[in-house]
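Only one protein chain is missing; all other protein chains are in place.
Right, chain A next:
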Amino acid sequence: MADAQFDSALDLLRRLSPRDTKANLQAITSIVPDLTEDLLSSVDQPLEIRRCPQSNRDYLLCDYNRDGDSYRSPWSNEFDPPLEDGTVPSERVRKLEVAANDAFDVYRELYYEGGVGSVYFWDLDDGFAGVTPGSQSSGEWDSIHVFEATDRARMSHYKLTSTVILHLAKESEALGEMDLSGNMTRQVEVDLPVESDASHVANVGRLVEDMELKMRNLLQEVYFGKAKDVVGELRSLAPLSETNRDRATQLEMIKSIQK
């Protein structure tokens, strides 16, 4: 029953307005509190920004750097509000995390020319996992890339799940109000060679870079191509009698050629 309820909750969130995901998530978890933890870790929500008191730099809040009500800054490795026994990565994985934050900071500047980015890593039994949330233009664009790296001999198996949340709105007298909002998720799994821990940062970096390019193209296609096409399916700009006549003429021509 719990699994079926969980699937139902995900299906419901996939159908209701993506603008209201946060409120709908709260509504579902208030009806079925048992689903709260599972839903929080599987439903991507717009990211919030917090200033790290130690480094004075902004970082992003997500379920992966949360422990109770505190969030860990990737810059200081400290929890805010402070936690006595907050879960932090092992020494090796923290070093990877610091290097990945440096690398993704360059990536963010090159592609976003602004915005806020963070990288969080955590240990797994046979490897490590991480997430690189990025946010641009106060909630218009949020990207969340979650990956797992499983150690194999001179190789690592990477599994990447990427979500982009994109909110766009426009308003004018001629247009009225137009809201185009949503999120899309894609997954990829690949084995890549690993010479040293440095390889992990480059491997994950390239995976995220390629995936984000694909998703940017996909979002462009769905938001501005597909949505516009569906509007055209609902309403035809050209009179349908003309369109049907043209189509009939075309069919006649094809038939006469085939004869």
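Here is the rule we use: a residue touches a chain if its C-beta (ideal position, glycine included) is under 8 Å from a C-beta of that chain, and two chains touch if they have at least 3 such contacts; residues count from 1.
Convention: contacts and distances are computed from a predicted model.
Asks: Select, from "ribose-phosphate diphosphokinase", "3-demethylubiquinol 3-O-methyltransferase", "RING-type domain-containing protein" or "F-actin-capping protein subunit alpha", the UniProt-recorded name of the complex's unshown chain.
Replies: Spelling it out: the chain absent from the display is recorded in UniProt as "F-actin-capping protein subunit alpha".
Asks: Give the residue, chosen from A:Glu48, A:Asp67, A:Asp102 or A:Asp246, that touches the chain omitted from the document.
Replies: Of all options in A:Glu48, A:Asp67, A:Asp102 or A:Asp246, contact with the hidden chain holds for A:Asp102.
Asks: Given the contact definition stated above, which residue among A:Ile49, A:Leu83, A:Val188 or A:Ala202 touches the chain not shown here?
Replies: From the options A:Ile49, A:Leu83, A:Val188 or A:Ala202, the contact with the absent chain belongs to A:Ala202.
Asks: Give me the chain A residues in contact with the hidden chain, please.
Replies: Chain A touches the missing chain through residues 1, 4-5, 8-9, 11-20, 24, 27-28, 30-32, 92, 95-96, 99-100, 102-104, 106-107, 110-113, 136-137, 140-141, 151, 166, 168, 170, 174-186, 194-199, 201-202, 205-206, 209, 212-213, 216, 219-220, 222-224, 226-228, 230-231, 233-237, 239-241.
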